[in-house]
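A short write-up of the structure that comes next.
Complex shown without one protein chain; remaining protein chains in place.
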Amino acid sequence: MLWLALASLTVLCLAIGTAFAKLDRANNAEEILINSINDYLPQTQCAQCNYPGCRPYAEAIAKGEADVNQCPPGGEATIHALAKLLGRDALPLDTAYGERKAPQVALIDENVCIGCTLCIPACPVDAIVGSAKLMHTVIASDCTGCELCIAPCPVDCISLVPKQHEVSAWQHPAPGTVHRKES
Amino acid sequence: MSGALTHNRLGVKRLKTSTIMSSVMLALIPGSILMVYWLGPGVLMNLTVSVLVAVACEALCLRCRQRAITPMIADGSIVLAAWLLALCLPPAFPFGPLIVGTLAMCVLGKHLYGGLGQNLFNPAMVGYAVLLVSFPTAMTTWTQPGELTAFNDTANWGSWWALKWHGVSSLGGSWDAITQATPLDHLRSLERQSLIVDVDALHSPPWRALSLAWLAGGLYLLVRGIIRWHIPVAMLVAAALTHLAYRFFFPEYSLPLLPALFYGALMLGAFFIATDPVTAPSSVRSRLCYGAGIGVLSMVIRTSSNYPEGVAFAVLLMNATTPLLDRWFVLDKRL
Amino acid sequence: MNHTDIHPLSGGLALSVPTNAHIDATLHTAPLAPQLYLPLVDYSRTVLQPNVTLGQSVLAGQSVARGIIAPSSGTITAYIEHSWPHPSNTQVPTLVLQSDGQDRFIPIDHVHPLERIEAAAVHGLGGAGFSTAAKIRKACEFGRPTLVVNAVECEPGIACDDALMQQQPRAVLEACRSLIELLGVYSAQFAIEDDKQLALNALQACEPEQYAVDIVTLPVIYPSGAEAPLIQRLTGIALEYDQRAADVGVVCLNVATVLSIHNALQGRPAVDRIVSITTQDLHHSINIRTRFGTPVNALMTFAASINPAIATALQQNSSTITVGGPLSGFQKTLDTSPILATTNALLVGPADPVPTPSACIRCAECTVACPVNLLPQELYTAAVTEDIDTANRYLLDVCVLCGCCDLVCPADIPLTSWFRFAKDAKRQRQQEQTAATLARARSDNHNERETRRAQEKAEADAARRAQAAQRKESAADIKAAIARAKNRRPRS
Partner (left out) sequence: MNDWLLILVSAVFVNNFVLVQFLGLCPFMGVSNRISSALGLGVATTFVLTLAASLSYLLNQYVLQPLSVEYLRIVGFIFIIAVVVQFTELMMRRRSPLLHQVLGLYLPLITTNCAVLAVALLTTQQDNTLFSAMWQGFGAAVGFTLVLVLFAAMRERLDRTDVPKPFQGAAIAFITAGTLSLAFMGFAGMT
């Protein structure tokens, strides 16, 4: 009698298993998830999270290979947003991937630049303008400060300067904090 | 204040947190005096010990969190909570458990959540619930009004003091004649045996007068604008309706409406405990819903669970729903 | 006279100026300051490019940058970083105009009235500083809008509109009529508070019905001066969080703005405004018509010379003044920062000590006081934890920063400062997000271009390699041909 019950249970298992396998066709769930993660990333494409850009990092998070605290430019805001979105706990920023720096912009020293166009393809957001043997310059408003253009430059004429804010970026400071949440 | 001028220069009538707390304490005085007069100096002892322990505990907690102590204690929020807790305890309640309850109220109920304004549960009710669950016998032995209450008789004070420190057993057998369940317990046991209840016998003066005193204090607060009418009115109406519903569905509950409202802690709960602004919701509709919830739950717990008084549990339960109520009725004035 | 019924305003406070305050309603005119400072910053604080050069002499009303005109004739002597009346205490690029005292005006002879208003650079004088031409153009698109002339004072202690109506009632009514003709509406609703009796009598004396203006007296509730509450009181429409007055077909213009529109249509550019100077205890207040760009300290010395109370207040506290009203004003050091279209009042004298805030007990007094139906204590919690999404859910944008919640808060919490902080944090986050989406788009097509280029390069390499391989076989043939040639021809 026991063998009969066990046999029937295993047969039932196999039947239901194949039915579910057919049901579980790939769908574009992954795609929606990756896009919603990518929306929260700062899009500096700086590859400090040792993925070649923000979208690959988002794919890694979706697959669970990467954690939410590997993005220094995003800082606490991105970590909290991703933790809230994915229901994971918001770990502090992992400084092995780099510190969170104040917004900075690349600046080409015009008397040193030889016009070799090596930095132009290196810039992930096409913020450097220039052509062969002619002066190059960085479009300050487009530059995300990702420091990827510094390495390829043979003459090291690119330096990083803090982004100087015009008066429109000024913000009212928070008043005297009363029982501010201990971070 | 962000603007250059403070309120008094612009003719704006405004209360400060300390004035809110002190006027609530003012409204508590008539009821407390009546209670001490009817139930003996035990209540007064409860009150003083509870307030002292609460203030000391708050100072200690603020010290640990490196926060300024004097302004916090000056606004009197912990004194008010201790006062409310003491009013809910029987006069013969020993000191040991009283200190435990006050510490639970101060630490568990308030400072673990970050101090004034951030606790989720009403501190006094947390203290009361902890005591009710850990010291059930001591919490339910109330002395008979009029017994051992003569102030002038110093012997009385001695026996109270002994009673307080060593608990009931210290006074030998004769003690049982003195302690007696509250009218509600008495009523419940009669109902359980479904006997016809003789209401007048139960209508002993002190309980009804006590509730009237709380009602008077509550109306004073309403007139002064310290509390808004939504919670107390919703609570009392809902309690009355539930009581009538019980009488309609279960005919053996024959207690008429008015005594049902005036026994127990409904009045004290409606005007002083439920209206604690920190743990109550903030928009109009959610407050009505909150008050109604407390009213229904306290009546349901009072009549059909084994605890004599349901207001404490009802308040704790509805405090749990406050965050959800605040989220649903987000902008009820605008929607 | 008052046939439109007033809709109730949920919230707001009945503020009262001290009863024995005496408001000096005579309209003084400040002397033309030798040096005028013109900050080249527009409404949303973006820096503008000057279209005049150093040393160039300009006439009054001539444009020096987009939307900014010279307040008097003279020569541009400098283009420097100079302080301006703004809470940020920052320096902005400013043109310094050395006035030559002749005050020669440039004629405004544009045909279309809207171009005249634009040429005259008329800005809202109520305190917000919108460009009036844009406001009117948007309203005209709406077909027949309702015109509301807002003569309600922004805050207690400011009396510039009150003085204007008492001194020049007829000019005000004519201005209303010319605006009615411009907008093609039947009548204008002239909103005024019922405690401004002198102004009301002055207006009644000139029979406003002739000018198709019906005067609506409102009981005094602060902040009816702000656009959203005023529209709710007059029309009962509560603006949704993303609506402006023009979206519901209402043009709401300050009475001084209406007058400067009228002057612009007559060809006189908007070069000055009435500034109300009040002592901090609101007991003494005077109104001075001042040219834009006049340095504040020059205006103060002139005001002190007229009114002794202002002089004593200035002695008590000569270092800082409050720019704006008693509720929404901000502290500013008394320096040469210029008077702009948005500086409607200056408070002089020692400010009240700011009480230290204590914890919020969620008593919801602020919810009752809020004139635009918000939940300030939820906004406060969201602002303290910098949680912009929750702040959006509680409609942070609708807050008009009137300060009612500050006044009634039993814990003295600076709620309005927290809301300013939250609004700026939200605006900065939106700027970051737009920059991020642009960066994302650029990086997407960068990657796509690089991969395409790499592909093309790979195909080109493959093709070249294939050719090289062919050439290799042809090389073998060549070698064979050379060998054949070598052994056919004996060495000579």
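Letters A, B and C name the chains as they come in the text, with residue numbers starting at 1 for each one.
In the analysis below, a contact is a pair of C-beta atoms (placed from the backbone, for glycine too) under 8 Å apart; a residue touches a chain by one contact, two chains touch by 3 or more.
Values in this document were obtained by computation on a predicted structure and should not be read as measured data.
Listed by label, the shown chains that the missing chain touches in the whole complex are A, B, C. The residue from B:Ser32, B:Thr102 or B:Gln118 that touches the chain not shown here is B:Gln118.
Touching the chain that is not shown, out of A:Ser36, A:Thr117 or A:Thr137: A:Ser36 (per the contact rule at the top). The residue from B:Ala209, B:Val284 or B:Leu317 that touches the chain not shown here is B:Leu317. On the side of chain B, touch with the chain left out of the figure occurs at residues 64-65, 108, 111-115, 118, 120-121, 126, 129-130, 133, 297, 300-301, 304-307, 310, 312-314, 316-317, 319-321, 323-324, 327.
By the touch definition given at the top, chain C reaches the unshown chain through residues 381-382, 384-385, 387. By the touch definition given at the top, chain A reaches the unshown chain through residues 1-2, 4-5, 9, 13, 16, 20, 23-24, 27, 29-30, 32-33, 36, 62, 84-87, 89, 179-182.
One rule holds in what follows: only the chains that are shown with their structure count from here on.
Compare each chain's C-alpha centroid with the centroid of every protein C-alpha atom shown, and the nearest one belongs to C. Centre to centre, using the average C-alpha position, chain A and chain C are separated by 36 Å.
Between the CA-based centres of chain A and chain B the separation comes to 54 Å, rounded to the whole angstrom.
Residues of chain A found to touch two or more other chains are 175, 179. For chain C, residues touching at least two other chains, in rising order: 356, 358-359, 414, 417, 420. Only residues 10, 13-18, 156-157, 238, 280-282, 322, 325-329, 331, 347, 351-352, 354-356, 358-365, 367, 373-375, 377-378, 393-395, 403, 406-412, 414-417, 420 of chain C touch chain B when the two sit together in their complex. For chain C in complex with chain A, the touching residues are 41, 44-47, 86-88, 90, 92, 356-359, 383-385, 413-414, 417-418, 420-421, 423-425, 428-429, 431-432, 435-440, 442-443, 445-447, 450.
Residues 38, 41-45, 53-54, 77, 121, 123-127, 141-142, 144, 166-181 of chain A touch chain C in their complex.
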